[in-house]
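I am attaching a structure below and will ask some questions about it afterwards.
Only a single protein chain was left out; the remaining protein chains are all shown in position.
Letters A, B and C mark the chains as written, and numbering starts fresh at 1 in each.
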Amino acid sequence: MRINVLFFAKLREEVGENKLSINLEEFSSATIKDLFDDLSTNYKRLSLYKGEIKAALNQEMVKDWNVKISDGDEIAFFPPITGG
Amino acid sequence: MRINVLFFAKLREEVGENKLSINLEEFSSATIKDLFDDLSTNYKRLSLYKGEIKAALNQEMVKDWNVKISDGDEIAFFPPITGG
Amino acid sequence: MTVFVQNKDFKAGETINRLSKENTTGAVVSFVGFVRSFYDGQSDAKDMKLEIEHYPKMTLKSLEQIEQEARLRWSINNVEIIHRFGELKMNDQIVLVAVSSSHRKEAFLACEFIIDYLKTEAPFWKKEITDSKEEKWVEIKEADINKKNNWL
Partner (left out) sequence: MTVFVQNKDFKAGETINRLSKENTTGAVVSFVGFVRSFYDGQSDAKDMKLEIEHYPKMTLKSLEQIEQEARLRWSINNVEIIHRFGELKMNDQIVLVAVSSSHRKEAFLACEFIIDYLKTEAPFWKKEITDSKEEKWVEIKEADINKKNNWL
(Lines give C-alpha, C1' and ligand atoms only; values in the text may rest on other atoms or scores of the structure.)
Protein backbone atom coordinates (compact mmCIF):
# COMPACT_ATOMS: atom_id res chain seq x y z
CA MET A 1 0.00 0.00 0.00
CA ARG A 2 1.05 3.53 -0.70
CA ILE A 3 0.94 6.26 1.92
CA ASN A 4 2.08 9.85 2.16
CA VAL A 5 4.16 11.03 5.08
CA LEU A 6 4.45 14.72 5.86
CA PHE A 7 6.87 16.50 8.16
CA PHE A 8 6.45 19.99 9.55
CA ALA A 9 8.55 22.64 11.24
CA LYS A 10 11.68 21.36 12.97
CA LEU A 11 11.05 17.80 11.79
CA ARG A 12 10.78 18.94 8.20
CA GLU A 13 14.19 20.57 8.58
CA GLU A 14 15.72 17.52 10.26
CA VAL A 15 14.41 15.11 7.64
CA GLY A 16 15.14 17.50 4.80
CA GLU A 17 11.83 16.66 3.14
CA ASN A 18 8.32 17.91 3.64
CA LYS A 19 6.69 14.91 1.98
CA LEU A 20 7.58 11.27 1.38
CA SER A 21 5.54 8.89 -0.71
CA ILE A 22 6.16 5.44 0.76
CA ASN A 23 5.28 1.97 -0.38
CA LEU A 24 4.50 -0.22 2.62
CA GLU A 25 3.98 -3.57 0.85
CA GLU A 26 6.37 -5.26 3.26
CA PHE A 27 4.20 -4.55 6.30
CA SER A 28 1.08 -6.65 6.65
CA SER A 29 -0.47 -4.36 9.21
CA ALA A 30 1.63 -1.31 9.93
CA THR A 31 0.84 1.12 12.74
CA ILE A 32 1.91 4.72 13.13
CA LYS A 33 4.49 3.47 15.61
CA ASP A 34 5.89 0.96 13.10
CA LEU A 35 6.10 3.66 10.48
CA PHE A 36 7.89 6.04 12.81
CA ASP A 37 10.42 3.40 13.90
CA ASP A 38 11.05 2.55 10.28
CA LEU A 39 11.55 6.19 9.34
CA SER A 40 13.90 6.64 12.31
CA THR A 41 16.32 4.09 10.86
CA ASN A 42 16.61 6.17 7.69
CA TYR A 43 16.46 9.55 9.39
CA LYS A 44 18.45 8.99 12.56
CA ARG A 45 17.83 12.43 14.02
CA LEU A 46 14.08 11.79 14.16
CA SER A 47 14.55 9.57 17.20
CA LEU A 48 16.08 12.50 19.09
CA TYR A 49 12.65 14.10 19.14
CA LYS A 50 10.64 10.94 19.71
CA GLY A 51 9.28 11.98 23.09
CA GLU A 52 7.79 15.21 21.86
CA ILE A 53 6.66 14.32 18.34
CA LYS A 54 2.95 14.49 17.52
CA ALA A 55 1.29 12.51 14.76
CA ALA A 56 -1.81 13.08 12.67
CA LEU A 57 -3.58 10.44 10.59
CA ASN A 58 -5.59 11.90 7.71
CA GLN A 59 -5.44 15.33 9.34
CA GLU A 60 -6.62 14.22 12.75
CA MET A 61 -4.41 14.10 15.81
CA VAL A 62 -3.50 10.57 16.83
CA LYS A 63 -3.04 9.90 20.51
CA ASP A 64 -2.56 6.14 20.30
CA TRP A 65 0.28 5.36 17.91
CA ASN A 66 -0.91 1.75 17.68
CA VAL A 67 -3.60 2.81 15.25
CA LYS A 68 -3.37 0.96 11.91
CA ILE A 69 -2.42 2.59 8.64
CA SER A 70 -4.44 1.94 5.48
CA ASP A 71 -3.71 2.38 1.80
CA GLY A 72 -3.86 6.02 0.76
CA ASP A 73 -3.50 7.39 4.27
CA GLU A 74 -1.75 10.66 4.94
CA ILE A 75 0.37 10.58 8.07
CA ALA A 76 2.01 13.71 9.44
CA PHE A 77 4.71 14.05 12.09
CA PHE A 78 5.43 17.35 13.76
CA PRO A 79 6.66 18.97 16.96
CA PRO A 80 4.18 20.36 19.48
CA ILE A 81 1.96 23.01 17.98
CA THR A 82 2.84 26.65 18.64
CA GLY A 83 0.02 28.44 16.85
CA GLY A 84 -1.79 31.65 17.56
CA MET B 1 -25.24 77.99 49.60
CA ARG B 2 -25.98 77.29 45.99
CA ILE B 3 -25.95 73.82 44.54
CA ASN B 4 -26.85 72.24 41.24
CA VAL B 5 -29.13 69.24 41.09
CA LEU B 6 -29.25 67.07 37.99
CA PHE B 7 -31.75 64.40 36.99
CA PHE B 8 -31.25 61.73 34.39
CA ALA B 9 -33.33 59.27 32.41
CA LYS B 10 -36.70 58.37 33.95
CA LEU B 11 -36.19 60.84 36.83
CA ARG B 12 -35.51 63.66 34.40
CA GLU B 13 -38.79 62.90 32.71
CA GLU B 14 -40.68 62.65 36.01
CA VAL B 15 -39.28 65.92 37.33
CA GLY B 16 -39.58 67.63 33.97
CA GLU B 17 -36.20 69.29 34.42
CA ASN B 18 -32.67 68.10 33.83
CA LYS B 19 -31.08 70.70 36.07
CA LEU B 20 -32.15 72.74 39.09
CA SER B 21 -30.09 75.47 40.66
CA ILE B 22 -31.07 75.54 44.31
CA ASN B 23 -30.30 77.93 47.13
CA LEU B 24 -29.97 75.99 50.38
CA GLU B 25 -29.56 78.91 52.80
CA GLU B 26 -32.28 77.55 55.06
CA PHE B 27 -30.37 74.33 55.83
CA SER B 28 -27.43 74.65 58.15
CA SER B 29 -25.98 71.27 57.21
CA ALA B 30 -27.94 69.53 54.51
CA THR B 31 -27.27 65.96 53.45
CA ILE B 32 -28.12 64.21 50.20
CA LYS B 33 -31.00 62.60 52.05
CA ASP B 34 -32.32 66.00 53.26
CA LEU B 35 -32.09 67.34 49.74
CA PHE B 36 -33.95 64.36 48.29
CA ASP B 37 -36.74 64.58 50.87
CA ASP B 38 -37.06 68.29 50.18
CA LEU B 39 -37.22 67.71 46.42
CA SER B 40 -39.84 64.99 46.95
CA THR B 41 -42.24 67.48 48.49
CA ASN B 42 -42.08 69.56 45.31
CA TYR B 43 -41.86 66.66 42.88
CA LYS B 44 -44.22 64.11 44.42
CA ARG B 45 -43.50 61.36 41.91
CA LEU B 46 -39.84 61.24 42.94
CA SER B 47 -40.76 59.38 46.09
CA LEU B 48 -42.25 56.58 43.99
CA TYR B 49 -38.74 55.69 42.91
CA LYS B 50 -37.00 56.29 46.21
CA GLY B 51 -35.94 52.68 46.72
CA GLU B 52 -34.10 52.43 43.42
CA ILE B 53 -32.71 55.93 42.98
CA LYS B 54 -28.95 56.38 42.88
CA ALA B 55 -27.14 59.59 43.78
CA ALA B 56 -23.82 61.08 42.76
CA LEU B 57 -22.04 63.91 44.55
CA ASN B 58 -19.67 65.83 42.31
CA GLN B 59 -19.75 63.01 39.76
CA GLU B 60 -18.98 60.25 42.23
CA MET B 61 -21.50 57.64 43.32
CA VAL B 62 -22.73 58.18 46.86
CA LYS B 63 -23.59 55.09 48.85
CA ASP B 64 -24.30 56.82 52.15
CA TRP B 65 -26.93 59.49 51.64
CA ASN B 66 -25.99 61.06 54.98
CA VAL B 67 -23.00 62.68 53.34
CA LYS B 68 -23.01 66.51 53.71
CA ILE B 69 -23.54 68.89 50.83
CA SER B 70 -21.26 71.91 50.43
CA ASP B 71 -21.59 75.16 48.52
CA GLY B 72 -21.09 74.68 44.78
CA ASP B 73 -21.69 70.93 44.86
CA GLU B 74 -23.28 69.14 41.95
CA ILE B 75 -25.71 66.43 43.03
CA ALA B 76 -27.25 64.03 40.54
CA PHE B 77 -30.17 61.65 40.99
CA PHE B 78 -30.82 58.86 38.54
CA PRO B 79 -32.25 55.36 38.20
CA PRO B 80 -29.95 52.32 38.13
CA ILE B 81 -27.42 52.50 35.34
CA THR B 82 -28.11 50.52 32.17
CA GLY B 83 -25.01 51.26 30.12
CA GLY B 84 -23.08 49.23 27.63
CA MET C 1 -6.58 54.91 28.75
CA THR C 2 -8.45 56.60 25.95
CA VAL C 3 -12.19 57.22 26.23
CA PHE C 4 -14.53 58.43 23.51
CA VAL C 5 -18.15 59.25 24.27
CA GLN C 6 -19.78 60.11 20.99
CA ASN C 7 -22.91 59.89 18.91
CA LYS C 8 -21.20 58.77 15.75
CA ASP C 9 -20.30 55.20 14.91
CA PHE C 10 -16.79 53.81 15.47
CA LYS C 11 -14.42 51.35 13.86
CA ALA C 12 -13.23 48.65 16.23
CA GLY C 13 -10.35 47.88 13.90
CA GLU C 14 -8.88 51.34 14.38
CA THR C 15 -8.96 50.88 18.14
CA ILE C 16 -7.24 47.51 17.87
CA ASN C 17 -4.58 49.06 15.64
CA ARG C 18 -3.97 51.87 18.12
CA LEU C 19 -3.57 49.37 20.94
CA SER C 20 -1.09 47.23 19.02
CA LYS C 21 1.65 49.84 18.73
CA GLU C 22 3.66 48.76 21.76
CA ASN C 23 6.34 46.09 21.25
CA THR C 24 5.25 44.33 24.41
CA THR C 25 1.65 43.95 23.26
CA GLY C 26 0.95 40.36 22.33
CA ALA C 27 -2.82 40.37 22.76
CA VAL C 28 -5.74 42.71 22.25
CA VAL C 29 -9.11 41.54 23.50
CA SER C 30 -12.11 43.59 22.56
CA PHE C 31 -15.79 43.55 23.34
CA VAL C 32 -18.34 45.26 21.09
CA GLY C 33 -21.94 45.56 22.26
CA PHE C 34 -24.73 45.90 19.69
CA VAL C 35 -28.38 46.89 19.71
CA ARG C 36 -30.19 43.61 19.34
CA SER C 37 -33.86 43.01 18.83
CA PHE C 38 -35.67 43.44 22.13
CA TYR C 39 -38.75 41.73 20.74
CA ASP C 40 -37.18 38.35 21.12
CA GLY C 41 -37.65 36.42 17.92
CA GLN C 42 -39.86 38.96 16.14
CA SER C 43 -38.23 39.64 12.84
CA ASP C 44 -40.51 42.53 11.93
CA ALA C 45 -39.04 44.83 14.56
CA LYS C 46 -37.25 46.87 11.95
CA ASP C 47 -37.91 50.37 13.16
CA MET C 48 -37.03 49.84 16.78
CA LYS C 49 -34.71 52.38 18.26
CA LEU C 50 -32.57 52.76 21.30
CA GLU C 51 -31.97 56.13 22.90
CA ILE C 52 -28.96 56.44 25.14
CA GLU C 53 -28.64 59.26 27.65
CA HIS C 54 -25.55 59.89 29.73
CA TYR C 55 -24.04 62.16 32.37
CA PRO C 56 -21.07 63.64 30.54
CA LYS C 57 -19.17 65.10 33.50
CA MET C 58 -19.31 61.82 35.39
CA THR C 59 -18.57 59.40 32.56
CA LEU C 60 -14.81 59.81 32.35
CA LYS C 61 -14.41 59.82 36.14
CA SER C 62 -16.28 56.57 36.52
CA LEU C 63 -14.46 54.86 33.65
CA GLU C 64 -11.09 55.94 35.07
CA GLN C 65 -11.99 54.39 38.40
CA ILE C 66 -12.95 51.15 36.69
CA GLU C 67 -9.68 51.15 34.74
CA GLN C 68 -7.67 51.78 37.92
CA GLU C 69 -9.39 48.86 39.60
CA ALA C 70 -8.56 46.63 36.61
CA ARG C 71 -4.90 47.69 36.75
CA LEU C 72 -4.71 46.77 40.43
CA ARG C 73 -5.72 43.24 39.47
CA TRP C 74 -3.93 42.53 36.20
CA SER C 75 -0.87 43.61 34.28
CA ILE C 76 -2.27 45.28 31.18
CA ASN C 77 -0.80 47.73 28.70
CA ASN C 78 -3.58 49.94 27.43
CA VAL C 79 -7.33 50.39 27.46
CA GLU C 80 -9.66 52.09 24.99
CA ILE C 81 -13.36 52.59 25.57
CA ILE C 82 -15.90 54.03 23.14
CA HIS C 83 -19.52 54.51 24.18
CA ARG C 84 -22.15 56.01 21.92
CA PHE C 85 -25.14 58.08 23.02
CA GLY C 86 -28.22 59.43 21.27
CA GLU C 87 -30.46 57.51 18.94
CA LEU C 88 -29.34 54.09 17.71
CA LYS C 89 -31.10 51.45 15.66
CA MET C 90 -31.01 47.69 15.43
CA ASN C 91 -27.55 46.14 14.88
CA ASP C 92 -25.83 49.45 15.62
CA GLN C 93 -22.69 49.34 17.69
CA ILE C 94 -23.19 50.75 21.20
CA VAL C 95 -19.96 50.23 23.09
CA LEU C 96 -16.40 49.04 22.64
CA VAL C 97 -13.98 47.97 25.36
CA ALA C 98 -10.53 46.95 24.18
CA VAL C 99 -7.56 45.95 26.33
CA SER C 100 -3.99 45.21 25.31
CA SER C 101 -1.47 43.18 27.29
CA SER C 102 1.59 41.03 26.85
CA HIS C 103 -0.36 37.84 27.50
CA ARG C 104 -3.91 37.06 26.55
CA LYS C 105 -5.25 35.87 29.91
CA GLU C 106 -4.91 39.32 31.45
CA ALA C 107 -6.51 41.04 28.45
CA PHE C 108 -9.51 38.67 28.56
CA LEU C 109 -10.02 39.19 32.28
CA ALA C 110 -9.57 42.96 32.25
CA CYS C 111 -11.83 43.42 29.22
CA GLU C 112 -14.66 41.42 30.76
CA PHE C 113 -14.16 43.13 34.12
CA ILE C 114 -14.36 46.59 32.56
CA ILE C 115 -17.53 45.90 30.56
CA ASP C 116 -19.15 44.23 33.59
CA TYR C 117 -18.42 47.31 35.71
CA LEU C 118 -19.28 49.77 32.94
CA LYS C 119 -22.75 48.21 32.62
CA THR C 120 -23.63 49.02 36.23
CA GLU C 121 -21.33 51.93 37.16
CA ALA C 122 -20.83 54.20 34.16
CA PRO C 123 -23.65 56.76 33.93
CA PHE C 124 -25.53 55.68 30.81
CA TRP C 125 -29.23 54.93 30.52
CA LYS C 126 -31.06 53.24 27.68
CA LYS C 127 -34.59 53.77 26.47
CA GLU C 128 -36.21 51.41 23.99
CA ILE C 129 -38.62 52.78 21.39
CA THR C 130 -40.69 50.12 19.66
CA ASP C 131 -41.96 50.13 16.08
CA SER C 132 -45.27 51.46 17.44
CA LYS C 133 -43.40 54.32 19.17
CA GLU C 134 -43.87 52.98 22.67
CA GLU C 135 -41.10 54.21 24.93
CA LYS C 136 -39.70 52.17 27.78
CA TRP C 137 -36.67 52.79 29.95
CA VAL C 138 -34.53 49.67 30.12
CA GLU C 139 -34.55 48.09 33.58
CA ILE C 140 -31.34 47.03 35.24
CA LYS C 141 -30.76 43.31 34.73
CA GLU C 142 -30.24 40.95 37.64
CA ALA C 143 -27.65 39.14 35.49
CA ASP C 144 -25.61 42.34 35.12
CA ILE C 145 -25.61 42.97 38.86
CA ASN C 146 -24.53 39.39 39.46
CA LYS C 147 -21.75 39.58 36.87
CA LYS C 148 -20.35 42.67 38.55
CA ASN C 149 -20.65 41.17 42.01
CA ASN C 150 -18.79 38.05 40.89
CA TRP C 151 -15.65 40.19 40.66
CA LEU C 152 -15.86 41.34 44.28
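Quick notes
By our rule, contacts are C-beta pairs under 8 Å (C-beta built on N, C-alpha and C of every residue); 3 or more make two chains touch, one makes a residue touch a chain.
Predicted, not measured: the structure shown is a model, and the values here were computed from it.
The chain that is not displayed touches the following shown chains in the complete assembly: A, C. Residues of chain C that touch the chain left out of the display are 11-14, 16, 20-21, 23-34, 36-37, 43, 45, 90-91, 93, 102-105, 107-108, 111-112, 115, 143, 147. Not every partner is drawn; the one left out touches chain A at residues 6, 8-10, 12, 56, 59-61, 74, 76, 78-84.
To be clear about the criterion, only the chains that are shown with their structure count from here on.
Computed from the mean C-alpha positions, the centre of chain A lies at a distance of 48 Å from the centre of chain C.
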